[in-house]
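Please see the structure below; I have some questions.
The complex is shown incomplete by one protein chain, all other protein chains being positioned as in the whole.
By written order: A, B and C. Residues from 1 in each chain.
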Amino acid sequence: MAVADPIVFGAVADRPARVRRGMRMGVWELGGIVVLVLISLIAIFAPLLAPHSTTQPIAVGPFAAPGHGSLLGTDDLGRDILSRTLYGIRSTWLSALAVVGSGIIIGSIIGTVAAMAGGFIDTVLMRTTDLFLALPGPVLAIVAVVALGPSLPHTLLAVGVVWWPWYARIVRGEVRALLARPHVDAARLAGASNFSLARRHLLPGAFPAVLVTGSLDIGNLVLTLSGLSFLGLGAPPPTPELGAMTANGLTYLFGQPWVALVPACAVFVLAFAANLAGDGVRDLLDAV
Amino acid sequence: SSGSSGGGTAASSGAGATTTAAPVAGGSSGTLHLAFLSDMSTPDPDVFYDIEGNTVILSTYEGLVQYKPGTTTIEPLLAQSYSVSKDGLTYTFHLRHGVVFHDGTPFDSAAAKASFQRRLDVDSAPAYMLEPVAQMLTPDKYTFIVKLKQVVTPFLDYLASSWGPKMLSPTAMKAHAGKDFDQTYLNTHDIGTGPYTLTAFDRGSHYTLTRFPKYWGTAPAYQTIDIAITPDMNSQILALKAGDQDAILHSFPTPELASIENDPDLTVDNFDSYLTALLYMNVSSGPLTSLPLRKEIAEAIDVPDLVKEVYGSYGSVAASMYPKGILPPGEAPLSYPAKAVRVNGIKLSFAYTADDSGLQQRLAELIQQKLEGAGFKVSVREVQNAQTYGYPTDVKNAPDLLLETNTPDAAHPDTWGRIVWGTGGGLNFFNYFNPKVDALMDKGRADTDKTTSDADYAKAGEMMAAQDPILFLAYSQNVMVWRKSVTGVTFRPEEPWTVPVQSLAGTG
Amino acid sequence: MLTATRPTPPIEEAPTPSVPALEVKDLHITFPGGVQALRGVDLTVGRGEVVGLVGESGSGKTVLGLAALGLLPTKAIVTGTAALSGIDMVGAPEEVRRQARRDHAGAVFQDPMTSLNPTMRIGRQVAEASGSIESAIDLLDRAGIPDPQRRIKQYPHELSGGLRQRVMIAMAIAGSPDLVVADEPTTALDVTVQSQILNLFRELRDATTSFIFVTHDLAVAREVADRIVVLYGGRVAEIGPTEDVLRAPTHPYTAALLHARLGRHSRRGEPLPTLPGEPPDPRHPAEGCAFAARCSHAEEKCTTALPVLEVTSPTRSVACVRRDEIGAHVTKLRVIESWPAAPEFTSELALQMRGITKAFGRGSARRVAVDALDLDVRKGSCVALVGESGCGKTTTLRMAVGLEKPDDGTVETGRGNPPQLVFQDAGASLTPWLRIGDLMEEPLRNAGLPAKERGQRVKDTLALVGLPDAVADARGAELSGGQRQRVALARAVLIPPTLLACDEPISALDVSLAAVVLNLLGRLSRELGMAMLFVTHDLGAARFVSDEIAVMAGGIVVERGATEEVLAAPTNDATRELLAAVPDFEAAR
Partner (left out) sequence: MTGLRRFAVERITALFAVLLALTAVVFVLERKVPANPVRALLGTSASATAVAAKKHQLYLDRSLPTQYWHFLTGAITGNLGMSLHTRRPVMSDIGSFLPATIELALTAAVIAAVVGISVGLLTARGRGRATRLGLLAASSVPQFLLGLLFLIVFYSKLHWLPGQGRLSSGVTAPSGPTGLYTVDALLHGEFATFWNALEHLLLPALTLAIIPSVAIARTLRSSLQTTLRADYIRTARAKALPERVVLLRHALRNSAQAPLTMAGLQVGLMLSGVVIVEDIFSFPGLGLYTVRSISTFDLPAVAGVCLVLGAMYVVINALVDLAQAWADPRVRV
């Protein structure tokens, strides 16, 4: 059509640049994303995929090696490791998402408010953030869990409490940078309310940075969470949790290695995929 | 299983008796490498009241009497001989001559008295053993007389107990008394008479015991004993296989033993111990206040099967209300009528204290499985001992079930019954209360005739058992893995996780 | 690929004068995505000569400069040669090019704010080029930086824009290179500073060093260049001695540029002549003359044959197939219909500022940006606010439209719709991730206009600034500079404000675009009867659009009056300075 040309033109200056950078995602990263999608599916459909109960023993009895009557073997109580691992992936994965998600939401709100309000409110909010940032998360988690009793919510609470400040800082930084940009003044002159200013003209700009951090964080979280669960700070038994399963299995490492290794490898795959995908997303969004 | 292991014990103790003579000089066998899974609280014998660490206490300090290895019979130690008056109130000890403390002070009745006195002064956990003492007399240098307020039949067992009163050098005590009766000093040093003296106490890292040249008895074979703190069982196993460690004293995961048995350098010793697994039921609050339900649980978990699956050949179904061997066989017997139970969805909260062998957790999860199978809704959680001690004061918030493995302070029924089910007993977590039982135990405690006294305790046990406030699950054995080159391994059922070091010897 | 260990060919110490400083032959540069930045450029820069490289945005000036320096991005696909003192800077291996850069080249880039390393003292940065701190001090001195001894210890952010550019220049001339490429070295600076920098360039001229001076402003080129090279669509349109080219352009595009430029003589009250249409799309270049689409002389053959650069006189060459027919009378852009008559000025005020004071920072860092300033704008009139950089223009403007609260004083805007602002960088004033349509509907929604009317209103307004509806579906980044400017304007006048404030709306635009924008402003203000507050440091523009001029200096208005009078007889030094600084186009050299 008539107007096609002029619109296409300007693209030259900017669009090729962006596309070019975007294309820099490697096969590994792509693989990571694919695996991650699979994992998410597993997480969602674990109940359907798991061949056996996660708590009751199966026919073959305890310490059955992989292949003998059950794909990945059975643990010290004769429970099917495959089924337990599937559920373990589910809980680890969903927990990681939950923590990052809550971190992003809380962080975005506080960060945006601080940046937009500025002055005293900004100071107060940021000092509080720093305070939370300075809390030694693991200790908090340990204390909280020992005190409130081991349960996933408690662990997530403890971790979440120390996780959001990070995002609050990022969002505040981004938003403040954006606030200096003319398009915000333009929006103000267009009569935008503070809320729509934040929602339409600021947050979308901060999103890439947040998304990148978030996607890179998930790997960390998978490890942190399974680490805590390994220390017995996760859900109580017999709930299948990868960290706890490994910890329990390590008791039999030399005689029946699979009991520990299967869940541990699940953690590895989860973390590795998340890390790769994180790098992928970063490469995609970083340059924008 | 117990028979075989009993044989094992006898054999190895015999070996110990023969091989203690020739000390091995220098060389790698000059040092024995042991490991603890956790730091010991303190090497102070009047404060120490844990299990891990006994080896250090018992090789640096000695009491007046001790248990004969592998038995419950009391034999002299720093007391050459002793006599108890008819009325059972006066104990007279004839002390061994030529014993010197590690600081060179000679041992005598004054020292004995001072040592007893300190325990009372420090007034920490093990002080209760000397509470009955009314008066201490030292008629001469080598006679020490103790008069009690009332008859306390376990008194001699207290003295033989690993937590019992030990002999400390009076001069050293004066020298380092400070404001806290030497507690600061003894937190890192020893002033005992034992075959070894504590030359390094590097908290959290390792302890070093060095042979005491002036030891009165047969000199132990090893010049030094190095005890590393290795909190992770797997790295202990690796260290053992790599030859950096000579033994794993306890908590060895039994399913792993297969990987040891075909190792030419290692051997497995398993000993009967007083370690007993108990399942407490909350009789003071919650659903389990009802006796029938408690019975149903007892039936549902099917103890024999449970024990077989978890302990295999390293434990046996608890045959009595008391740890194995404390009472004459057949006293206070137990039976476990297993039968299919069907309840619908009664909720139970179930707590267990974890150990390093994974045994306790496995036990707990299995019990949960069985109860769930019977239709209960069970929520399990691991708890710490300090938490369980909070239960008696707060039974409302306490769980309905509690799994524990315990051991008595000494080989006397009173040190078990009074604490586990006696009113106000330290291990009576859910405040089980039965005046008749208490009365019987008091009677037994005051009875100088052992047979009738034992009978009273047995009776008390049976009466209690009828109520099923506690299920006695298993006698657990103490499985040790030793380097074959180390001989003379003996064991006292009263002292789990502990090895009497004097009798050890290294070949090559 | 390239390794530093690769042996470098010996480079003759003093290149014989026969070897030109730069010799570009049939240079083609294409970027991934099919952007044909350069399409066969031939160019020779003799020793000690200053070549002005002019052309509109996107014509390939920067790319050509980078090619000469051997700094093209590796992904660029290159054919042809660009020989710097005999060394091919597009073909040779990196290490060779580096050597050549070190021995023969220097560069000054457009934005002094971003072109210096913010974490390194400037002394060190210059020394990196010159070899020693002493020589660095010396160079800074030559570059006209007062008290270089002290300056070398400072960081870039502690220097003003002008000083930073001088630092860049000092680095460029270090080791007296054969060629210095200066890419729009003054575009980011305001007039007064610009003229100083231009003077510096003149002073730096000597027999050995040649300059390529990239600019889109013919007047600026005229100030410094011996020869002018006009680029269009990645090809050379015309080459010749500066004076000749400016007096008698032989390429229609050059002529158009000259004509579109506003200066003393461009008549007020009527539109500027402008180039019709859009710049060419470098991804789909016409197979004929790139300018044909916009050329008033264009004919059939123009669109078919690619015009080659032909020598017309010993000193001049031009690339136009019709150069003979057009001959001398290239000029005459068709002038668009004139504006509607300006509405009568009423005495009613669109803006009244009284005793406005604004300061930034606290304590020692406190500095007064605007100091007890009074300013009136009558309905329908246009007031130009001029003054050197940092004198407080933008701040005043922002307070006028209510983006800043004055510390002291009152701002009253006349009855009617709230004032609007046109930003210096139109592109930046468009939220990048929102479609133009959304952006333009926003004020309407906030003004409570029913959903169905909005779409129509947006269409109408886009039409008003001469944009197709389809623009509404694009995002800012997908538009050309000119289109963004128009969108920004359209957005400002969606709800015609009583006062339209403009913050240097054309200072970043090249000539033809500036003309378009000025025309738009002129027409809209008349059609919609808006008063305008027009910030600029370009007195030419001020004169063209405004009825009154207010000259600011140090946060206060030092002189104001009817435009003509003020410009004819300035009574204030600040005003005189500004006037003197304007690159004087018509006056003879």
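Points worth noting:
Here is the rule we go by: a residue touches a chain if its C-beta (ideal position, glycine included) is under 8 Å from a C-beta of that chain, and two chains touch if they have at least 3 such contacts.
Remember, it's a predicted structure, so these values are computed and weren't measured experimentally.
Put simply, the missing chain touches A, B, C once the whole complex is considered. Listed residues B:135, B:397, B:452 or B:507: the one in touch with the omitted chain is B:397. The missing chain, though absent from the display, is touched by one residue of C:63, C:107, C:290 or C:545; that residue is C:107. In the complete complex, the hidden chain is touched by one of B:72, B:162 or B:230, namely B:230.
Across C:71, C:359, C:528 or C:579, the residue that sits in touch with the chain not pictured is C:71. Where chain C meets the omitted chain, the residues involved are 4, 69, 71, 94, 98-99, 101-102, 105-107, 109, 111, 114-120, 128-129, 155, 157, 168, 171-172.
Against the chain not displayed here, chain A makes contact via residues 24, 26, 28, 127, 130-131, 133-144, 146-148, 166, 216, 219-220, 223-224, 226-228, 230-231, 243, 246-247, 250, 253, 260, 264, 267-268, 271-272, 274-276, 279, 282, 286-287. Listed for chain B, the residues touching the missing chain in the whole complex are 31, 33, 38-39, 41-42, 44, 47, 49, 123-129, 183-184, 187, 202-206, 208, 226, 228-232, 234-235, 238-239, 241-242, 244, 384-387, 389-394, 397-398, 409, 415, 419, 424-427.
The rule is short, and it goes like this: only the chains that are shown with their structure count from here on.
Once CA atoms are averaged chain by chain and compared with the all-protein CA average, the nearest chain turns out to be A.
If you average the Cα atoms of chain A and of chain B, the two centres end up 47 Å apart.
Chain contacts: chain B has no residue touching two or more partner chains.
Within the complex formed with chain C, the chain A residues making contact are 1-16, 18-20, 181-183, 185-193, 196, 200-201, 204-205.
Residues 233-234, 237, 253, 255-256, 258-259, 309, 354, 357-358, 361-362, 364-366, 368-369, 372-373, 379-382, 384 of chain B are the ones that touch chain A when the two sit in their complex.
Of all the residues in chain C, the ones that touch chain A in their complex are 31-33, 35, 58, 75, 278-279, 281-283, 398, 401, 403, 418, 420-421, 423-425, 428-434, 438-439, 442-443, 446-447, 468-471, 474, 477-481, 483-484, 488, 491-492.
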